[in-house]
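As you look at this complex, bear in mind that one protein chain is not there, while each of the others sits in place.
Entry: subunit A
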Amino acid sequence: MKWDKRLVAITSGLTGGLALAATPAWAGLGELNLPYGVTSIAHMNYDLNMLVLWITIFIGIIVFGAMGYSMYYHRKSQGAVAAQFHHNTTIEIVWTVLPLLILVGMAIAATRGLVLMYDTDNADMDIKVTGYQWQWRYDYLGEGVSFYSKLDEQSNQARVLGSSVRPERVDNYLRNVDKPLVVPINTKIRFLITADDVIHSWWVPDFGWKMDAIPGYINRAWANIEQPGVYRGQCAELCGRDHGFMPIVVIAKTPEEYKKWLAEEKKRQSASEGAEQAAAEPSPAIDVAQTQS
């Protein structure tokens, strides 16, 4: 028995100690949970996450508690003599029905959540998001504004095998782009999400969801952002060699500032119209049907 206790202490001490010794800074240790986020969907998903987490912790305490109790008090070394019972219909019914009731409660809350997420009607504006290997394209539908958005140059240099640029020195390493998406706050934005080559997934945790970008499909999702700010995310579906290197940056501005930005962007894009049109690829998910007909 002594040998056992020493083993427990030594092994857990050793691995824990090693793990902590390897840890140079502490800031990252606070990265523990979902963000509360800046949309009603994000808040709701955060709350649901906490609700289910606490339910499972509660069940865990009961189950592991009962187990720990037996392991401590019903040890042979303590002279415990084994009882010989092997079933009890009442308790078996209880622990089948009780979890079922808890699940029904959870299902009701979760259903409400899904209904909210799926309510993509009555949007104030539409943005089409197209995934490419390995960048995003954004089309402001009806505005004639569109552009590509890819990993910023600094990150791109630092991410090369054996690069001399240290990731810690780069601003928002792997979470920065050359041209961010700009959107207004307090506006119901509908995202129409698709892809041109392989499957990608558009994920900004602060909005509370990701949505797969699939060739041939146009998936819908929405966000109504509550605060101005810069929100970062990245592709969440394996899409080939540089899957880890296609970030998303969304800048949310007040509607007035957004209008100003949009006007400037329109002017800039129409100025370079000729050049752009030659360069911009059509986005096939929609255009396939048109070119075929």
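Remarks
Here, a contact is a pair of C-beta atoms (placed from the backbone, for glycine too) under 8 Å apart; a residue touches a chain by one contact, two chains touch by 3 or more; residues count from 1.
Just so it is clear, contacts and distances are computed from a predicted model.
Only one chain is not pictured, and the protein name UniProt records for it, out of "Cytochrome c oxidase subunit 1", "Fe2+ transport system protein A", "Alpha-ketoacid dehydrogenase subunit beta" or "ABC transporter permease", is "Cytochrome c oxidase subunit 1".
Although one chain is not drawn, the whole complex shows that of A:Asp178, A:Asp212 or A:Glu226 it is A:Asp212 that touches it.
Against the chain not displayed here, subunit A makes contact via residues 3-4, 7-8, 10-12, 14-16, 18-20, 22-29, 31-35, 41, 44-45, 48-49, 52-53, 56, 59-60, 63-64, 66-67, 70-71, 74-77, 80-88, 91-92, 95-96, 99-100, 103, 106-107, 110-111, 113-118, 158-163, 166-168, 172-175, 197-199, 201, 203, 205, 208-212, 214-217, 219-220, 233-245, 284-285, 288.
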